[in-house]
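This structure is in structure tokens; I'll ask about it shortly.
Of the protein chains in this complex, all but one are displayed in their positions.
Each chain carries a letter (A and B) given by its place in the written order, and its residues are counted from 1.
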Amino acid sequence: MKLVIDHVSRSYKRHLAIDDVSCELTPGIYGLIGPNGAGKTTLMRMLADVLRPSSGQITVNGTSTAVLGERYRDLLGYLPQEVGFYSYFTGERFMRYIASLKGLPGRESEARITALLRLVQLEDQRHRKIGHYSGGMKRRLGIAQALLNDPKLLILDEPTAGLDPKERIRLRNLLSDISGERIVILSTHIITDIEFIAKEVLILKDGRLVRQDPPEQILHELEGKVWSVQIPAHRLHELEKQYMVGNIQRRGDEALARIIADRRPEGEATALEPRLEDIYLYYFGDQPERDE
Amino acid sequence: MTRKTLNDDLPDVSEEELKRLEKLLNNWQPPYPASSDVDRTIAAARLELQLQNDTKPAPGLWIARLLRLTATELSGFNTWYWVMSLFLYILGLAVLLQFQGEPRFALFALAPVPFLVGLSEVLRSRDTGMLELEMSCRYNGASVMLAKLCITAGYTILLNACAATWFASSYAGLGLGTLMQAWLLPFTLMTALALAVVMRLRGSNAVVLTLSIWGSCCVLLLFNPGIIEQLTSLPYSTGLLAATLGTGLALFLGYRLLQQTNTGKGGDWLEAGY
Partner (left out) sequence: MMNQLIQLELYKIFSQKVIYIAAAVFAALYISQFYSSLPSAEQRALDKAAYTTYGGVLTEDKLAWVEAQYEAYEQARLAAGDQRLHLEESFRAEHRVAMDFKSALQGRATKPLDEHPSSESGNRIVVIASTGEQVVVIQQEVWLRILIFIQEVGYFFVAALVILGLAGSYSRETSAGMDQLLYSSRHGRGKGTVAKLLAGAAYCATIPLFFGGLVVSLYGVHYGLHGWDAPLIHYTRLFGQTTFTGTALHYYGLQVLLSAIGCIALGWLTMLLSAWSRNVLVPAMIAGLLFILPVIVLFLSLPESPVTWGVMLLFRYMEFIQANYIEGQIPELFFLLWGSLDRGISAGRADPMIMYQLLLSLMIPAILLYWSIRRKQVR
């Protein structure tokens, strides 16, 4: 299966949310990252056939999704960023409701619902009303409904929001397991969610796709640019003026800062292995007031 | 393979070589792909067939799908809707009959009430944020909303028809046709108005607004008995024409509402402050 986003743009009145994005997606996991307002949710909505592009088209194996319509949505599993569940529905009833919306026959869906609720560890909560679920439970229910129709294209908008670390790891492993013949696109602000499982990372900035590459390749760019610097705490402000500063660890009067710089900074600086989080800072961080 | 064929193609091949070749070919098995490759090929072929299956459903099948979706949505309706709308309808009929004693006006005034109250259920998914998820499903947001509109409209028509039938059998001199006409006109017109309002307002606000507008109209009519008499005693042709126009307008506005939740129109409601 090949999903092609072909010069897609989307504008709301005067605001250009997505600006001429083009890319090709084949089975595997794609991480979509970008700051708030970059257009991630808009792009995902267009992929989920909830929104139509203002220009350009999205095709599956050469056929436009606008033409495919229902046939395309048959392949979809979508988890929006915010889902307004019907609070008076039980978890099981909600799953049955979505199953019928996805056109799944009754008998087939019953077994599938049970299996999925077990997978997301909600089987013992299935008869409880969603209004009484915690945020994490609602998120897991959302993931379960996205998998109901065994989708070939899975679109998850911040699926790990509200999940504890153990649940996040389970979700990562689940996605790795099922991604074999599926295209999985997930957007997240938690970089570790995609760092080890993503085939490619798509970086959106101001509605434009600035990178689409494997994480290793992107990280390779940052080799030799990530440093650990130990300085007196009172000089942190100066450091922030000169460099892009990531994590800061304070140890009494000293501070250990992780910075991104093209050249070795002055003072005691140790080169570090870059992480995907550093990419975020590199592309979206505030530029220092004065370059070295 | 025969000697004659071989002689025609390979005249210098001996009998022994021919037999050895034959034995070799008989024992040769083509290399089979791994089962995972077979599965992948089948999946890809299935996907391709699915994508290429461009047959539009026959009208009968479309209606069957709508009915199935309606049955699904029916079970999802809040129980309070059925209770409240029935309670309001019966209470309203009882009070108006006592106050005015005219069944035609009672039917006229209560005709659109169950549908207006039901709009809160129709728009529940839009107002709670479920609509985005529904729009990404096979039976998308527009289909779901259509099913819900069918339920509320059907329920209202059923209530009004039952009430009209009961009045026709209980009150001498009141024809069923007159009574049917008495509720059909306000039902169609108020349905059209309500659908126009819900395109701009949240469901709950729209319901309260349309109910209070209709209530105000009825209160004003109570002070104009002449107009009530005219409205509830229209000639059949006029009444039918007005109801037809009202139905047409309601269908058109219903279509516009469904388009709002249809991806084809851009789904701009996502940006609206609902």
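Convention: a residue touches a chain if its C-beta (ideal position, glycine included) is under 8 Å from a C-beta of that chain, and two chains touch if they have at least 3 such contacts.
Remember, predicted model here, so these are calculated numbers, not experimental data.
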Open item on the list: Given the contact rule set out at the top, which of the displayed chains would the hidden chain touch in the full complex?
Closed with: B
- [ ] Sort through B:212, B:230, B:244 or B:259 and give me the one touching the missing partner chain.
- [x] B:212
Open item on the list: If I consider the whole complex, including the chain that's not displayed, which of B:13, B:44, B:61 or B:91 touches that chain?
Closed with: B:91
Open item on the list: Which parts of chain B face the unshown chain closely enough to count as touching?
Closed with: 84, 91, 94-95, 98-99, 120, 197, 201-202, 204-205, 207-209, 211-213, 215-217, 219-220, 223-224
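Following the convention adopted for this analysis, only the chains that are shown with their structure count from here on.
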- [ ] Starting from the mean Cα coordinates of chain A and chain B, work out the distance between those two points in Å.
- [x] 34
Task: chain A to chain B touching residues, read off their complex - done: 1, 12, 45, 48-52, 54, 60-61, 63, 66, 68, 70-76, 78, 80, 82-86, 88-89, 93, 97-98, 100-103, 145, 149, 152, 155, 181
Open item on the list: For a test of understanding, state which residues of chain B touch chain A in their complex under the given definition.
Closed with: 40, 43-44, 47-48, 50-54, 68-69, 72, 76, 78, 124-125, 127-130, 132-140, 144, 263-268, 270-271
